[in-house]
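The complex appears here without one of its protein chains, the remainder shown in place.
Letters are used for the chains, namely A, B and C, taken in the order the chains are written, and counting of residues starts over at 1 for each.
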Amino acid sequence: MSIPAIRNDWAVMAIFTVAVLTAPLWLAPIGANYPDLLQKFAIFGIFAIGFNILFGLTGYLSFGHAVFLGVGSYTAVWSFKLLTMNVLPAVVFGTLMGGVFAVLIGYVSLRRSGIYFSILTLAFAQMSYNLAYSVLTPITNGETGLQITMNDARILDGPVGDGLPSTTLFGLEMSGYSGFYFCATMLIIAFFISLRIFRSPFGLKLKAIKSNQTRMKYTGFNTRPYLLVAFVISGMFAGLAGSLMAITDPLAGAERMQWTASGEVVLMTILGGTGTLIGPLLGVGIIKYFENIFSALNEAGLHEFFAFMPDWLENIVVAVSSEFVGEGWHLTLGVLFMLVVIFLPGGVMEGIRRTTAVVRNLSKGPEKKAAESVGKE
Amino acid sequence: MDAIILQLLNGLDKGGAYALIALGLTLVFGTLGVVNFAHGALFMLGAFCAVSIQSLLTISKQVKDESITFFDAYKEQPYLEIWWGDTGTAIIDWAVPLSIFLAIPIMLLIGVAMERGLIRHFYKRPHAEQILVTFGLAIVIQEIVKSFFGANPIPTPSPEIVAGSANIGLLLGLGESVVYPWWRLVYLLFSGIVIFAVFAFLQFTTFGMVVRAGMQDRETVGLLGINVERRFTVVFGIAAVVAGLAGVMYAPILPPDYHMGMDFLVLSFVVVVVGGMGSLGGAVSAGFLLGILQSFASMTEVKSIIPGIDQIIIYLVAVVILLTRPRGLMGRKGVMED
Amino acid sequence: MSESNIVLNIRNVNKTFGGLHALGDINLEIEEGKTHAIIGPNGAGKSTLLNVCIGRLVPDSGTVEFEGQNMIGMQPHEINHAGMVRVFQTPEIFPDLSVIENVMVPALAKRDGIFKFNAFSSMAGEKQIADEALHVLEDLGLGALVNQHAGSMSRGDKRRLELAMGLIQHPRLLLLDEPTAGMARHDTNRTIDLLKKIKERGMTKIIIEHDMHVVFSLADTISVLAQGCIIASGTPDEIRGNPKVQEAYLGGAEL
Partner (left out) sequence: MSDDKKTSELSRRGFIKVSAAAMAAASSPMFFTKGAWAANEFRNNPGDASSVKFGFNVPQTGAYADEGADELRAYQLAVKHINGEGDGGMLNTMKPLSLKGNGILGKKLEYVTGDTQTKSDAARASAKRMIEKDGVVMITGGSSSGVAVAVQGLCQEMGVVFMAGLTHSNDTTGKDKRRYGFRHFFNAYMSGAALGPVLEKEMGKERRAYHLTADYTWGWTQEESIKNTTEALGWETVAAVRTPVGAGDFSQYITPVLNSGADVLILNHYGKDMINSLTQAVQFGLRDKQVNGKNFEIIVPLFSRLMAQGAGDNIKGILGSTNWHWSLQDDGSKAFVKSFWQEYGFPPSQAAQTCYVQALLYADAVERAGTFYPPEVIKTLEGHTFDGMGNGPTEYRAADHQCFKDVLVVRGNENPSSQFDLLKVEQIVPRSQVEYDPAIFGGDLGPYEV
């Protein structure tokens, strides 16, 4: 089991890397290949992968993970304001600050388990959000969001020219496709780390905690540090994702920390498949695609799409489907959540697993099956 | 002093609302073991029962408004008023209290349908999946309501007779300055009655006894050969009715909109957990505790000492209570801890 | 006998639950390399005693000395690393992991200590641990099930897995809580053989058991617990002949 597994992991990484880097190509047919959405896929991918390290491996459901995302963003923007428009310090500080907050919140919250843990994390996140929105406005710029301005210090960059400076990686601007490739690189690194954790003894111990924490204690493990480390790692992933949000778009708003944002990553992970490596990424893809593409469809667009139908049928189809797009995109998302969880416990990954099983069964061919059934007798 | 009495009343009033919403949620938690993220939607549906009744009663005849010349505008007069005159007006005026009678069967029906059609199949599924499916359901309910009633809040006034304020200062001999809206007093009384009724039902009926036993130990009750399934359906129905009634009566205070359920969802979870999972008494006491603390934290005197305290008080109290009492105020060991 | 030979020394342990006296002034010494059986009717306090030993319960008074060190107040994982390991009566396995993983986790605990952040080495590289786990599983007749999902095993198989999880840690003292309950005769005998084999390696054991066949096959010494008190201690033969034991526990029936 040892050697093939390693080779397999490298194969997974190779396929994943190629898939991510060529995303602008294969996402083109569904209209999802423009830079901003690609960046969002990568950024929320990192967020969800990190969340999955906590929730998928240890079973601890944090309902306040967005706070680390927000902290990462604020830190990154402050790095742009005070130090330099170069993104590297922003990434480093954003990730670290996510980690620092995760240590503080995790240390306290992990004293409880189950729903009590969930509510503790939720409470910390909501407090952060409410304060950032109002009282902490000097640090966060409240509702408007923290932005870079002309008269920021930026001690490493020196005076700016005409207009607001852009975020750069040693001169390469971090907007558009270059921004995506930067995020994609981070996603690949994040996925690699996640893969290693899943396959490591540490990962196995986390899974064991999820399966039976009491037993872990009598097996000789102090589970608290394991949980805290998992919590901090996933907090740092969130901090990284937050800093990348600020890098591709240097504005950090408080609503990034609201419970709905925390809930979103929970939904993404469950929708895709909790505890699977790829599942959270699929969840991210689905939800972000709905949010950005489905919400933008309108009747005119639908008429174009269904133009091949006879007029009367076209009108009916458009009338029905328009309830589900544009302002109805929430409805579609709600229906989708229900369908997935009713028919595919285990999320989209479960669906893929079932499909491949069916395909494999079919491809086995009738003779083999016959042979098998004979063998059984 | 007056300010303190008023804030105490505010706190009790808020607490009544929190307790009513949390009561149904914790009932479903405790007996069915289901994390119901659609509970807020039930509260919202209750409020929209009141809206629906009101709009049914005010179905109007449209008369062209001659004062507007550059397009066609219509004046509206409810048929009830045309037919029955002042009696009609009075009926419309009493739309919200009347809705209670309609809300009970409707919410029961919705609750039973939800349990039979969906929730039942999720008893044994992981909490994560319960969250996803009920959250999806909440969104769907919300969007359906939105497509009928729009996104704007809809005014649903209380009857004229309780529209103003009561001078309870004079009534209780506290001086003239303690005035409080009649409807809020009605709401406080109403929530007390409903909470009492639910407790009495669970305490004094055999049905209630089985449910309480089920909250203690679900498996054992199942082993006794009692048909737990049907009782669970009824429990869910009751939870829906309680949430719905909370919504109906809250409509005059908070004009209902399709999103109000989500606004209360997080709060009601905090209340339930602070009270302790699976404890009805805990949920009620936590509701009142949080309501009162929230009111006092909003006083200028308090805010000037700790800026922003009113924004976070509920969560701060939740953190403090959960850290000092591992299972909330009255939670039992082992419920929803893994 | 000399002090150094005593592995576990329980002194004056008391434990009450509410008004109920679960353990009353228990004194017990376990010698190195021996197998000590604790028998007694249901509710006699056998499991409570084990729970006190491994840190699940804190006694009201008394001391539990393991190899000269007081265990009272220590965390369960610390007691585990001191070398006292319990095998649970109702299988406390990791139902979501595979059978071999269930055994590898305690093996990792033995090697990594209470905490080690080895997130970047691969499980695939843990050849030694895997081989060891495989070996133990084969010993217990679970060799065919290594990749099975542990939660879906039969109850008997779970019991054996539970045993494997204890054995792989090579404890100084193994606490066995009814290791053969729920097993078929065939499996019981197999387990007895295995436990005998371990005994030859010199592992000290405390065993709680109802099955007298198992007790008399394995035990060097026996204590009889009734209503939270030890009413008799001695070799199997002494216990067999003790009228008090027959009275209290065996109801006068011939063993």
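Everything that follows uses one rule, which is that a residue touches a chain if its C-beta (ideal position, glycine included) is under 8 Å from a C-beta of that chain, and two chains touch if they have at least 3 such contacts.
For clarity, every value in this text was computed on a predicted model and none was experimentally measured.
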Chains still shown that are in contact with the chain withheld from the display: A, B
Which of B:82, B:109 or B:151 contacts the chain that the document leaves out: B:151
Sole residue of A:145, A:201 or A:263 that reaches the chain not shown, by the stated touch rule: A:145
Of A:40, A:65 or A:199, the residue in touch with the unshown chain: A:40
Contacting the left-out chain in the complete assembly, out of A:50, A:64, A:253 or A:273: A:253
Chain A residues that touch the omitted chain in the full complex: 24-25, 28, 31, 33-37, 40, 130, 133-134, 137, 142-145, 147, 150, 162-164, 166, 173, 175-178, 245, 249, 251, 253, 255-256, 291-293, 295-296, 298, 300, 326-327, 329-330
Touching residues on chain B - with respect to the absent chain: 2-3, 6-7, 9-11, 13-14, 17, 65, 67-68, 70-76, 146, 150-158, 163-165, 177, 179-181, 183-184, 252-255, 257, 259-260, 263-264, 294-295, 298-300, 303, 310-311
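Heads up, the rule we're going with is that only the chains that are shown with their structure count from here on.
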Centroid distance [mean C-alpha coordinates] between chain C and chain B, Å: 53
Between chain A and chain B, centroid-to-centroid distance (C-alpha), Å: 34
Where chain B touches two or more other chains, by residue: none
Residues of chain C whose C-beta touches two or more other chains: none
Contacting residues of chain C [partner chain A, same complex]: 54, 56, 75-77, 80-81, 85-86, 88, 92-97, 101, 104-106, 108-110, 112-127, 130, 165, 169
Residues of chain A that touch chain B when the two form their complex: 55, 59, 61, 108, 111-116, 119-120, 122-124, 126-127, 130-131, 133-136, 213, 259, 263, 266-267, 270-271, 274, 323, 328, 330-331, 333-338, 340-342, 345
Parts of chain B lying in touch with chain A, wherever the complex brings them together: 35, 118, 121, 125, 127-129, 131-133, 135-140, 142-144, 147, 266, 269-270, 273-274, 277, 307-308, 311-312, 315-316, 318-319, 322-323, 326-328, 336-338
